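For reference, the structure I am asking about is given below.
Complex shown without one protein chain; remaining protein chains in place.
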Amino acid sequence: MTLNDQPNSALADAAPRLDAAWTVRWIRRSAEVLAANRAALNTLDREIGDGDHGENMDRGFQAVLPKLDALAEGTTPGAVLKLVATTLISTVGGAAGPLYGTAFLKAAGAVGAAESVDAAALVVLLTAARDGIVLRGKAEEGDKTMIDAWTPAVNAASSAQAAGSAVGTVLLAAADAAADGAQATEPLVARKGRASYLGERAIGHRDPGSQSTLLLLRAAADVLATA
Amino acid sequence: MTLNDQPNSALADAAPRLDAAWTVRWIRRSAEVLAANRAALNTLDREIGDGDHGENMDRGFQAVLPKLDALAEGTTPGAVLKLVATTLISTVGGAAGPLYGTAFLKAAGAVGAAESVDAAALVVLLTAARDGIVLRGKAEEGDKTMIDAWTPAVNAASSAQAAGSAVGTVLLAAADAAADGAQATEPLVARKGRASYLGERAIGHRDPGSQSTLLLLRAAADVLATA
Amino acid sequence: MVMKKLINDPKNVVNEAVAGFEAAHGDIVRVSHDPMFIARSDAPVQGKVGIVSGGGSGHEPLHGGFVGYGMLDAAVPGAVFTSPTPDPILAATQAVDGGAGVLHIVKNYTGDVLNFETAADLAGAEGIEVRAVIINDDVAVKDSLYTAGRRGVAGTVLVEKITGAAAERGEDLDTVVAIAEKVNSRVRTMGVALTPCVVPHAGEPSFVLADDEIEIGIGIHGEPGRERIKLEPADAIVDRLLGPILEDLPFVSGDEVLLFVNGLGGTPQIELYIVFRRAAEVLAEKGITVTRSLVGNYTTSLEMAGTSISVLKLDDELTGLWDAPVQTAALRWGR
Partner (left out) sequence: MVMKKLINDPKNVVNEAVAGFEAAHGDIVRVSHDPMFIARSDAPVQGKVGIVSGGGSGHEPLHGGFVGYGMLDAAVPGAVFTSPTPDPILAATQAVDGGAGVLHIVKNYTGDVLNFETAADLAGAEGIEVRAVIINDDVAVKDSLYTAGRRGVAGTVLVEKITGAAAERGEDLDTVVAIAEKVNSRVRTMGVALTPCVVPHAGEPSFVLADDEIEIGIGIHGEPGRERIKLEPADAIVDRLLGPILEDLPFVSGDEVLLFVNGLGGTPQIELYIVFRRAAEVLAEKGITVTRSLVGNYTTSLEMAGTSISVLKLDDELTGLWDAPVQTAALRWGR
């Protein structure tokens, strides 16, 4: 764990529910973080894929930004998530586009028309997102994909919520678990995606999709913490 | 003038006339020297042409060798020169093939059926060779071509013969003048051949054809000297 | 190191190339720029099964160069080496739907499969019958159980040509799908890279090979293959590629085949013919007869130096469809 990975519980519990404004801030922060990590994600993907994952994610989230500006007042988290989903589907391409697109689409469906999301709903949202990715990509844990970040994140979020934590702590637990999960992809041989063609040669490299998942979940926790 | 360029008059005058055996030895030595200078000629040609002059000359003279073995007893210098001519024409290609081919063809014509060549006939032979190249290639002295080695060589040979020198001295004079002529191509801009496309950029590079001419004439003098 | 390419802004590579393609081939195709796809100038052809392919750019002439009479009805170019998104695939599908259904020819990459799947769902919701055939001809990826499956590579060109001919002569969707699947089931490919390529937006080679190293079994996006070895004579390399290809189907004595030597973009034609010579020689030794040939840059990886060899087992039906007229920017005969 690096310093950055330390939960900051004091701030984390500042807001008990996640509303549309938070959702928008989360997506904006994600866009920022992905832009900043564009080259790094490309490099990870160049090592065991085709070198475009940072490009793809950055293109998608940059395309979301102007649409966020155009959102009506009084929107819901679900509406924001759905907007992100359709934009990612139509701009990212590659494997990540449909996978993240489905994740956001299923997340939107999970929260429905609710005005805000509490810790329990947050777990439902994250679970739906992860299940959406599995539905499309059919990856299992250990296949060296973004699922290796998502599933530990969902499990950690679920445990934290079951233990009575508020949304901030739940998000931090998810991000921390995603960080461990992303790191844990490094020694693996891939069984899905382009890295699967590498066989043993994938060993020692982090899966780029698990890294972008970590960045998204860390951004979610961070925007709450700094709200 | 390098040590190598020193005339060795004692040996040079050992044989007063050039016969068929000398002609064969000259061509064999030329083949050896061109093979040894293959890379060097390619390099000169790479600098201001297309990098194949060593390749071309080596291919041609290697093709001559087996044919020399098959020559009938009692052949003449003219017959050897004609064999070289037709072989070069049909194996060298590029600019050098027709040019050297014509040179040897005209040289053969100049000596006719004579059994051997004295100093005066040698000058006629060299002049005919040079004129053949001019006929085909239309180069003038100073155009940065093999003519810049041939014409000084012919002139020096002619003067030496006029001064009463024997064939060996005439050949050495020709080779020495060719050496100076080849060197003198270095500061020139080319007006014929591929190097002409270079304009000013040809300055500072020796013309590869003038260098192969030098090698051929030096071989002629050397085989006589070491006969 | 500066990236050395004839491009303007890396962001505009695909847009500008498609605009150039449109300017050069306006007699054969028309182009929609947003959403971006390239369609036959006479699309939709009423009553004909529409055929749409697509995928990341950088493999030109695949797929845009194969749009036209007797081959594809539309091609959907994504960003370089990145699958297109569902929107343009849907738009292309709608544009070529002549009422007889549409076939998607999809190379087997997770991104391509998922994006075409989504587009097919959306098209289906609009009442267009869409079927997909996934191309996976690359024998370099050994064990398909533990991978995303075999990759779709140069064999795709053969599927597109033959299937396009079937659609052009009026076969129905079931038959067209069956023919596409038949070609895919009978073609095997393996490639080798001598040098990597540089994706414009990345600006650096996607992998690094030492001066004397080559990658046997390379994928068309520079994905690694079976093994990295020292450079060998062309004949030895051909033998390494052909071995796994011939074993896999397997191809046997008496077979008639189409032999396709494909350039990856940076290899001169003179080398492709040296490769063809050896491949034809090996096939002849095994009693396999080459009755049709294709040599050239048809499925490329930008400027990568290297080649792939594809062998397709022919029969009268496939041979007839291969010979049928085709009029595209990159493949043309009979009209």
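First chain written, first letter: the chains are A, B and C, and each begins at residue 1.
Following the convention adopted for this analysis, contacts are C-beta pairs under 8 Å (C-beta built on N, C-alpha and C of every residue); 3 or more make two chains touch, one makes a residue touch a chain.
Just so it is clear, the model here is predicted, and its values are computed rather than measured.
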Interface partners of the hidden chain - shown chains only, full complex considered: B, C
Listed residues C:13, C:52 or C:162, member touching the removed chain: C:13
Touching residue (missing chain; options B:95, B:170, B:184 or B:219): B:95
Those residues of subunit B which, in the complete complex, touch the missing chain: 42, 46, 49-52, 55-56, 59, 89-99, 101, 136-137, 189-194, 196-198, 201
Subunit C, residues in touch with the chain not shown (by the definition above): 1-2, 4-9, 13-14, 16-21, 23-25, 57-58, 60-61, 65, 80, 194-195, 197, 211-212, 214, 231, 233-235, 237, 259, 261, 265-278, 280, 290, 293, 295, 297, 300, 302-303, 305-307, 327, 329, 332-335
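In the analysis below, only the chains that are shown with their structure count from here on.
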Topology of the chain contact graph, where touching chains are joined (line, ring, star, complete, other): other
Most extensive contact between chains (C-beta pair count): A-C
Longest centre-to-centre distance from subunit A, chain (CA-based): B
Subunit B-subunit C separation of Cα centroids, rounded to whole Å: 56
Whole-Å separation of chain centres (CA-atom averages), subunit A against subunit B: 78
